[in-house]
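The other protein chains are all here in position, but one chain of the complex has been omitted.
Letters A and B mark the chains in the order given here, with residues in each chain numbered from 1 onward.
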Amino acid sequence: MLRLDDLHAQYGAIVALRGVSLEVNEGELVALVGVNGAGKTTLLSTVAGVMRPRRGDIVFEGEPIAGLTPETVVRKGIALVPEDREIFSDLTVEENLRLGAYIRRGRGEYGADIDRMCELFPILRERFRQDAGTLSGGEQQQLAIARALMSHPRLLMLDEPSLGLAPKIVDQVFALIEQLHRDGMTILLVEQNVTRSLAIADRAYLLNMGTVQASGTPADLRQDVDMESIYLGGGD
Amino acid sequence: MGDFTYLLISGLSLGSLYALMALGLVIVYGILRLVNFAYGEYIMVAGYTLFLLSPSPLPWLVMAVVAAVMAAVMSYLTERIAFRPVREKSLTAMLITSFAVSTLLQNAALLFVSPRARVVPTPGIFSETVIIAGNVTPVREILAIVVSVALLIGFSILLRKTILGIALRAAADKFTMTRMLGVPANLVISAAFVISGLLAGIVAIFWLGRTGSVTPGIGLTPLLVAFVSTVIGGMRSLSGAVVGGYVLAFVTIIFNNLLPGDLYEFREAFIFTIVILILLFRPEGLVRGRG
Partner (left out) sequence: MREILGRAPYLNTVLTLLVPLVLIAAATDAFGGTVQQRIVTTMFINMILVLGLQVYMGNSGIVSFAHIGFMGIGAYASAVLSMPPDLKAMTLRDLYDVLQPIDLPFWLAVTVGAGVAGVVAAIISYPLMRLSDAAAIITSFALLVVINDVLVHWSEVTNGPRTLFGVERFTYLWTSAGVAFAGLLFAAWFRESRVGLQLRASRDDRVAAQSCGVNMVFVRWVAFVLMCIYAAIAGALWAHFITSFQPGHFYLEEVFLILAMLVIGGPVSVSGAVIGTILVTLAFEGFRALEGYLNTNQVFGTQVFGLTEFLLALAMIGILIFRPAGVMRGRELRIGRRHRGGRGMPATKERAAD
């Protein structure tokens, strides 16, 4: 479904990706792990069109999408929930969701989509008319995911969805990701919580210094790689 | 009491225009972080449109609408032709471009019209007066208040109820994220410039109505006013800019009436010193606004 081929990207003067190739198949949950600064966030930003690749291809459903603008990429069916959630704090929860459905204007499914989201995230119904800035961290993360889902993506990219959340909320977030996966959503997950993301992933890639160091099933990865290095390097 | 009513009405009237000027500047600033030095020239463009239309048999109201639309068109064109190509380069490049666009438009007026003031048509109602609380009050001032308040309400409905309005507010907060949801960058920016120009055009009708004429340099004062108001309002907040406009108007009127002559001469220096102090010590603005 998504294929990266020899992708190079840099952030200012810092080279962040040095020839990354990876693949995500339809219906898969693929985890992307690695220490801070390994290039995970850069990879997601480049796929989302926020950063331009310096070299290499990004192919989504057979179509090259490298170098497209963010607003075009989301129309192709890729949604990114960025690392710090990027909730519009001065907008209400409803307005956040409404913007999430921006590319689906005129389809008349808005009401049904909202209902679906409120079913998935009951807290959002309670907070519907509240400013998103007043939500707690966990609630904001749910809103960010819901907002991304409003665009009906075929590929959902999640960047550190459990970052900064209380352990109980982290459980909820992982449960939710598993549920989305069971419902058939293709997911590319970047997580600092390596154990938990490997536990739910179908396959995983280990990124180091901007290149893929290892890949395979979570079991393969656990066997091949000295996982301690990731935990230690991961900091948190 | 009579004095108070008089000050209140002239303060509200001036404040309404200041508020619209500030709003027009801040709506672009919020999204692009561009301090648009060419903003005052959109007012000038509306003025010269009125002047050029004055020999025509059109009713005044139609001329006024055309003038306001022309300001919006000019704002859109400057974005499309000058700002968009340098947008990706740097903030500094965009700022210098806006300064160059300002100079370009002013000198275009000098070149193609005249350095001398030109008379703009004003409707009869602008020179009428009514007595309110024993004071002779120009109807124009009342009209300025009514039209501005109606515009502010309409604008706020646009921002809250339409998807474009929500996208504009979102873009002012997190531009890249807004794009990641599928809102095209160019659409939001163009919309912001069109609204900015339209506000300038509507302000122009009342602002020029005060003197009844337009000059190539007419835009400087509104630009300064908009700068100061947005700084008072905290630069990033639309409602703050509106409140900042009213605050500046009342401060100006109080200065006019209370400051002794010697100090009154230095009122611009005072006001801009305050601007510097606000940016240094209260960059979030003197008035807390949101949205």
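The rule is simple: a contact is a pair of C-beta atoms (placed from the backbone, for glycine too) under 8 Å apart; a residue touches a chain by one contact, two chains touch by 3 or more.
In this text the structure is predicted, and so the values were computed from the model without any measurement.
K.L.:
Which chains here touch the chain that is missing from view?
P.N.:
Looking at the complete complex, the unshown chain comes into contact with B.
K.L.:
Among B:L110, B:L187 or B:L259, single out the residue that touches the unshown chain.
P.N.:
Only one listed residue reaches the unshown chain, and that is B:L110.
K.L.:
For a quick check of understanding: of B:F155, B:F193 or B:F227, which residue touches the chain that isn't displayed?
P.N.:
Answering carefully, the residue with contact to the hidden chain is B:F227.
K.L.:
Can you work out which residue in B:P59, B:P85, B:G134 or B:G154 touches the chain that's missing from view?
P.N.:
The missing chain is touched by B:P85.
K.L.:
Would you indicate which residue among B:D3, B:E128 or B:E268 is in contact with the undisplayed chain?
P.N.:
With B:D3, B:E128 or B:E268 as choices, the missing chain is touched by B:E268.
K.L.:
I need the residue numbers on chain B that touch the omitted chain, in ascending order.
P.N.:
29, 33, 35, 82, 85-86, 89-93, 95-97, 99-101, 103-104, 106-111, 114-115, 216, 220, 224, 227, 231, 235, 265-266, 268-269, 272-273, 275-276, 279-280, 283
Criterion: only the chains that are shown with their structure count from here on.
K.L.:
What part of chain B is in contact with chain A in the complex they form?
P.N.:
163, 166-167, 169-170, 173-174, 176-185, 290-291
K.L.:
Can you list the chain A residues touching chain B in their complex?
P.N.:
48-50, 69-71, 73-75, 79-80, 82, 86, 88-91, 95, 98-100, 102-103, 105, 147, 151
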